[in-house]
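This is the structure, below, for whatever I ask next.
Only one protein chain is missing from this complex, and each of the others stays in its spot.
Then we have subunit A:
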Amino acid sequence: MRQPWKLKEVVLASLFGVVFGIVYLVAIHFGNIWAGLIGPIAYEWMFGIWFIVSILAMAIIRKPGAAVLPETLAAIIEVMLGNAVGPRLILSGMIQGLGAEAAFAATRYRHFNLAVMMLAGAGAAVFSFVYGYFVSGYAALDPSFVLLMFTLRVLSGAIIAGIGGKYLADGLLATGALRGYAISRTKQGGASA
């Protein structure tokens, strides 16, 4: 199971990081405007956007670490672009990636169907929420409100990141650009099973 990473896979992860880094930057500005109006809960429903890159890259590369590394690279690149969230983003990127990775590791990197991807999205949501609970001080909030935030985030992770990631992976596979990656080598052909 331990194949070393090829350079082209690392570079692919990094370029995906750039593409999603741009998407994330747009999303966070959108979120900040909302956050002024309705508080930190504004980010929760759109949190899944931040996890897509892990799931998409894992669907394509299918190696241990294919969820953590791209999410971390995306975070580093966002910091390099001068993201105002700053260096702590690298840490949260790693933690989100680990959450998604946990779901794929639990299935021993054998299944890459929609259910596992949604599970990975939810996993990333759980990990990032635990971290956020600590860093953003959710402990000061009412438990039922925290529960609402948590539910929204997990749903967003499963739906936006899980379904969205699968949708993008299938679309990308159809373009034929992915020859030479694990996603094209499976007999089933698709990102399924």
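One rule holds in what follows: contacts are C-beta pairs under 8 Å (C-beta built on N, C-alpha and C of every residue); 3 or more make two chains touch, one makes a residue touch a chain; residues count from 1.
By our rule, contacts and distances are computed from a predicted model.
Participant: I notice the complex is incomplete. Of the names "Cobalt transporter", "Glutamate synthase", "Oxidase" or "FAD-binding protein", which is the UniProt protein name for the chain that's not shown?
Facilitator: Result for the unshown chain: "Cobalt transporter".
Participant: Among A:V18, A:A102 or A:I159, which one touches the chain that has been omitted from the display?
Facilitator: Hidden-chain contact among the options goes to A:V18.
Participant: One chain isn't shown here. Among A:A105, A:L141 or A:L155, which residue touches it?
Facilitator: A:L141
Participant: In the complete complex, the non-displayed chain touches which residues of subunit A?
Facilitator: Interface with the chain not displayed, on the subunit A side: 5-8, 10-19, 22-23, 29, 32-33, 35-42, 56, 69, 73, 76-77, 79-88, 90-91, 134-137, 139-143, 145, 167-168, 171-172, 175, 177-178, 180-181.
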